[in-house]
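For this view, one protein chain was removed and the others were kept in their places.
What follows is chain A.
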Amino acid sequence: MCCLGRIETGTMLRHNSAERGGRGKTTVIELENVAYSYGGGELLTDITLTVQPGSFHFLTGPSGSGKTTFLKLCYGALQATSGHVRLFNRDVRGLGRDDVAVLRRKVGVVHQDCQFLDHLPVEENVALPLAVSGQDAGGDDANLKELLAWVGLTARADALPPELSGGERQRAALARAVIMSPEVILADEPTGNIDWEMSQRLLTLLVELNRMGKTILVATHDLGLIRAAKAQVQTRVLRISNRRLQTAGADL
């Protein structure tokens, strides 16, 4: 069902960014002395990180340590209290809502709670980023079908999101995150509520995307997932602890 090694998948993602050689000076995500606090106090502090194109990062940390918040800072859903967050070399501070919207089309996000439009079938939910960006041409149907097959949801294309299992929701969310062929995929607990076998399938999809040149950042506290990934691809593991970002040791 999952299509490891299916080269055609590359054609589906429109401009296959396999030019890994061209990494050069553009960084995908850059955080510089970022701090984030809210009413309850400071959640993240002094975070500096550069995510290079084509890299595969894991972000771990205890529940409530701020992983989701960290990702939100990365895609402009939250503004850092201090410091700078740059996406594709653009400071997200001071971006208008329309600019943020356009940015989100370049960053595929798999949300922790995989929010969908519950009244629309899976197929339309997956194609939603195309629709809202006005790229919803009829010719894309083939790509959409291919993408649904890639995440193994062809048979569930017409189901409504509330009818999906946890794993199916996660895969639908991943399909929706990559349909715009983004350079970066941010996934928040993509294997949060699914069994081991299903999370292996999901990981395989992520690894496959990474091999196609996509930059991947996965927040998870599933250490098994991280170990499994390390066996397949070169990854870097970051950990949030005590409000700071650390590079996790070799124990993983």
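We adopt the following convention: a residue touches a chain if its C-beta (ideal position, glycine included) is under 8 Å from a C-beta of that chain, and two chains touch if they have at least 3 such contacts; residues count from 1.
Here, contacts and distances are computed from a predicted model.
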- [ ] One chain of this complex is missing from the view, so tell me which of "Cell division transport system permease protein", "Heme-copper oxidase subunit III", "Xanthine dehydrogenase family protein subunit M" or "Periplasmic aromatic aldehyde oxidoreductase, iron-sulfur subunit YagT" is its UniProt name.
- [x] "Cell division transport system permease protein"
TODO: With the full complex in mind, choose from A:93, A:119, A:227 or A:244 the residue touching the hidden chain.
DONE: A:119
Open item on the list: Can you say which of A:57, A:104, A:201 or A:214 touches the chain missing from this structure?
Closed with: A:104
Task: Omitted-chain contact residue, chosen from A:57, A:176 or A:239 - done: A:176
Task: Positions on chain A contacted by the hidden chain, ascending - done: 77, 97-98, 101-105, 109, 111, 115-120, 124, 128-129, 131-134, 136, 176, 180
